[in-house]
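Just one protein chain is left out here, and the rest sit where they should.
Right, chain A next:
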Amino acid sequence: MRDNAGVSLYRDEGIVLRTQKLGEADRIVTVLTRRTGRIRAAAKGVRKTKSRFGARLEPFTHVDLQFYERRSLDLITQAETLRPYGEPLVTDYPRYTAGTAMLETAEKLTAEEKEPALRQFLLLLGGLRTLADGAHDPRLVLDAYLLRSLSVAGWAPALDECVACGSRNRLRAFAIAAGGAMCGNCRRPGAATPAPPTLELMLALLRGDWEHADGSQPRHRAECSGLVAAYLQWHLEHGIRSLRHVEREAAPITTIDEEPG
C-alpha cells in the first residue's frame, strides 16, 4: 500500500536502470524503486538541453521521484538527485560496463512491474555504491552482485555442499543445470571442473567476504566470472546483453577452462 493511495500522485526513491527515447524530446525511464518495485514512467522534455530533469534521470542515479499515476505510462513530475553514481562510473570504462550489467540484471530479475522488490533494490544500491567507491576489482563487485541477486530471486547456487548428496568434502565440479557444486562421486558428465579456489572465491563473493575475494588470483577470478555468467544465463531466459561488453580492469586475462553446463 502506498502512503497516498487514492491520490493520483505518489512518491518513491529509486535507481534509474534504463532510459529510452520517446517522441521528440521525451524519455521512458525505467526505475527500480524502494517501495513500488520496478516502474516504467515517462519524463517529458528531458532530452532538451534546458531541462533541469535530464541529468537526474540518467542511468545509475539514485533519485527521489514524484509520479503522476496514469492509466498506461505514469508520468515523472519531479526528480531530486540523492546520489549520482553514474558520475564516478562513467570516467572508468571497466567500472561502467560492470555497472551496466548490474542494471540490466536488476531489470531482468524484477519481472513484474510495480511488484515491490525491496531486497533487489537494496542489493543494487549497495552494489553500485561499492562499485563507485572503487575499492575492489569491478568484475568481483559484479560477480558478487550477480550471485546475490540470483539468490534473492530464489536461485542461490549451492557452493559449500554437493547439490546431489549434501557432502561438504571433495567438491570438484560445478553443475549449472543442477544448481551448484558437486562432489567427486556425484559429478555428472558435462559439469565444469573449476579449481577449488574458484569455488571458494564464489562462496566468498556470495557471503561478502571481501578480504578473501581481494586476495584471489586473476585466473580464479576469470574462471569464477565464466561460471557466474553461465549460471546467470541459464536462469534468465533472454540472457544479459551487456555482460558481453564487460571489460576487465587488469590487462592479462587468463584462459577460462569452461565446459558447457
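We adopt the following convention: contacts are C-beta pairs under 8 Å (C-beta built on N, C-alpha and C of every residue); 3 or more make two chains touch, one makes a residue touch a chain; residues count from 1.
Criterion: contacts and distances are computed from a predicted model.
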Complex minus one chain; that chain's UniProt name from "Recombination protein RecR", "Thiamine permease", "Cytochrome c oxidase subunit 1" or "Electron transfer flavoprotein subunit beta" is "Recombination protein RecR"
Out of A:D12, A:E58, A:D137 or A:E200, which residue would touch the omitted chain in the full complex? A:E58
Out of A:I39, A:L103 or A:A222, which residue would touch the omitted chain in the full complex? A:L103
Given A:D64, A:D92, A:E161 or A:D209, the one touching the chain that is not displayed: A:D92
Suppose we count only contacts with the excluded chain; which residues of chain A make the list? 18, 23-24, 49-50, 52-56, 58-60, 81, 84, 86-87, 90-93, 96-97, 100-101, 103-104, 241-242, 244-246
